[in-house]
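The structure under discussion is supplied below as structure tokens; questions concerning it will follow.
Left out: one protein chain. Kept in place: all the others.
Note that the chains take the letters A, B and C in the order they are written out, and that residue 1 is the start of every chain.
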């Protein structure tokens, strides 16, 4: 692990220096948010489908902890965490998932489409891989305008098999664009284990096709994720081009709505629960400072409150006025 | 170079054992064919566009020299050579390019679409990369039906950057299908040199993404092409899956119709003309047997005659009856 | 003897029946096998037919469709699943430029006996990229047949007909109809043919033409209209290509009024094409201007009321028919 290059590391979203406590709180925000969404879904307050990411929080948090607001980010339908970590208002995220007027997208997008351009969250996409070329375009703007901003694209392990992945990484590489492709390898694409759809086990090796670095990292270790991101950012900002990061993790919940998870081998989930990123960070904090236990409890409480309040605010919002559906389609 | 595995190597199309003379004659058939097409095009007898492959003949000839008729093959708009080498009747190839009733596709396809299913030539495709998944499907049939047939797909260097390439090789690899992907690296995609569009120089390295062998070969040396094909065939027929072959060559002519070739660096063409696959094979034949000169002259004469006669037959054919255009669309 | 079964479940029944009688039939798609399908529409097939005939694929729609095409032209009879019809966008080239044209462009050297199944339609809050009437994207592409079944029986029959057809057929399974119930057609050997409309209800004042979700709204509207003394025929074309104009025309001979309701924007839709064919070919049949009720010309919005407003409603149909009959 490299030492963070100080001038390249922005403060965390809340302005505080990026310490463990901050990272923990960011992960908890996502964890509790997702748990609430799950609850709201079971109460029939969320339409269609929703894709949660409990267990994968260290990846967006580790990455975003070293991004500037001006850096951009695209992600997938399983993107609540990425959008929150990039700095979108939590109530507006809830609001969008609930289809309310105050939602990030005025209730027109839904759970799979959280987007907040003002914080650089350029879009969650419901078509596997379709956001990848969009992230290439954002990086192109950065290069042409010399803004120094970096474009991050999160994608699933399964998405590395679709055409846009190949075209996007290739284009970014040949133009040496400032993009970081972060594979959230949660071991499954829907119900298919990686090995059933992908003939290699180290997805980062796909970097060879593009002559760029391929980095494998423990995606449940937020500090490691941050470290590899810093290296990739350096490379990107120096004009050397993209990096492909594979962050190994596990989706602790179903793929979407009703998924009993029958495809999981016995014991697999339990083993991964022991490697839960939040649990691990908490353990590390306690190991280095036994007093941390109470601090952690406090953080959890505070975050829980923030989440509940954000949820309740969103629930208090009206549905969008039905006439508003004709807005924003042609100007 | 491995020794050919005898029982796996079919006789050449004409039934004779595959010796140099045979390989030479196959390459000359393509060379002279393409020269005639160029001529017909300049006489305005070919509509739309035509993509010739002078200089690249060793690749389809080397590959097809060890294929059975029951093996299948897909190729690109620059596929006259591949289709001829696979055994399609030459007059019907001319006929198709001329849009005549006797053409391979009854004049409905054209220069970019030579297809002769009866000899396993499953189609030339005008959409870059679009034939690759089709070749995967042909291999799937082979696997399910246990026919032992192998599916060959020729593609250009530029085509390795399109999504279907990635999806197709991945699917073939994960299912261990009997496919051989042969990149005809002729240094350019239209007017763009490989380096302008592709961040790596050895395209065979893209095999790493799929956990399959990537083989680089001198595509102007017909014997080497044949040798690597034999290895790939063995692998395919043993159920081990696909191989990615990169055959290095040069397109001695323009991309299509009117292409002055201004993008070629000074001297490049001349250097490659010295490495012309036909010239090289002739030189090798003469080197090993000085008497070969007259034999070569004879072969050239015979092939020329065959080509002229095929061309003239095709020219004598009528256009397809215009009412026939309604056939074969719904059955 | 028939059992009650729903629209979702009948799909696996139809595919299984086809697979049992024809060893060339294979199923290929994302999670169609071990997991029984993202919509649980292929449950049981993997167990019965095994991994050679029920193939789970990578997330590679272009390869799925292209591989099905390659298999089709070499002797198999593949059924490819594209989970949501919206994903037809990522493999549009394979469907429109390859599958649709292969037979024609090769001068008819081989036929292309393949089926592509996809879940289309709005109404359940999946958002703009998972709710589209993608069947309309392919109308202008010669070489494809397109079916849009609304009932369990039609879905069974048309799926069997599609699989048996030597042409490529796109089968759209409407995901808002998954719970519709109907009967398993045990032992049938004749299937609902492609290209034949169903007269859901006869009527003498107005001919309402509608598919899938809208068919049910049309039937509801017709019941309301009846109480007002308006006799509405309801025709479900069931197939969009080739379209059964004759059944519509024959109803118009009685009603002289055409009302088309569709879950799709107007521009480039099957409904507009039908209206156009009727007025260009049978102008004299019409006593009133034809009416086309379409979905709104915006992406499908997520919020519940907005999405419902996007769809034509029973009330829209009733009002339009009323006005048309008063013309």
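The definition used in the following text is that a residue touches a chain if its C-beta (ideal position, glycine included) is under 8 Å from a C-beta of that chain, and two chains touch if they have at least 3 such contacts.
Source: prediction; values computed, not measured.
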| item | value |
| --- | --- |
| Visible chains in contact with the missing one | A, B, C |
| Hidden partner chain, touching residue among B:21, B:49, B:147 or B:280 | B:49 |
| Which of A:31, A:47, A:80 or A:108 contacts the chain that the document leaves out | A:108 |
| Per the touch definition above, residue among C:19, C:79, C:197 or C:275 touching the missing chain | C:275 |
| Sole contact to the chain not displayed, among C:166, C:226, C:266 or C:316 | C:266 |
| For chain C, the residues touching the chain missing from this view | 86-90, 92-94, 96-97, 100-101, 104-105, 127-129, 133, 136-143, 241, 243, 264-273, 275-277, 279-281, 283-284, 286, 288-292, 296-299 |
| Interface with the unshown chain - residue positions in chain B | 46-49, 99-100, 105, 107-113, 125-130, 158-159, 161-164, 189-192, 196-198, 263, 319-320, 322, 324-326, 329 |
| On chain A, residues whose C-beta touches the chain left out of the figure | 72, 74, 103-109, 113, 115-118, 122-123, 125, 127, 130, 132-142, 144-145, 151, 163-164, 167-168, 170-171, 174-175, 327-331 |
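The rule is short, and it goes like this: only the chains that are shown with their structure count from here on.
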| item | value |
| --- | --- |
| Chain at maximum distance from chain A, centres defined as averaged CA atoms | B |
| For chain A paired with chain B, centre-to-centre distance based on mean C-alpha positions, whole Å | 45 |
| Inter-centroid spacing, chain C versus chain B (mean Cα positions, whole Å) | 41 |
| Whole-Å gap separating chain A and chain C, where each centre is the average of the chain's CA atoms | 37 |
| Junction residues of chain C - those touching two or more other chains | 57-58, 60, 62 |
| Residues within chain A bordering two or more other chains | 161-164, 196-198 |
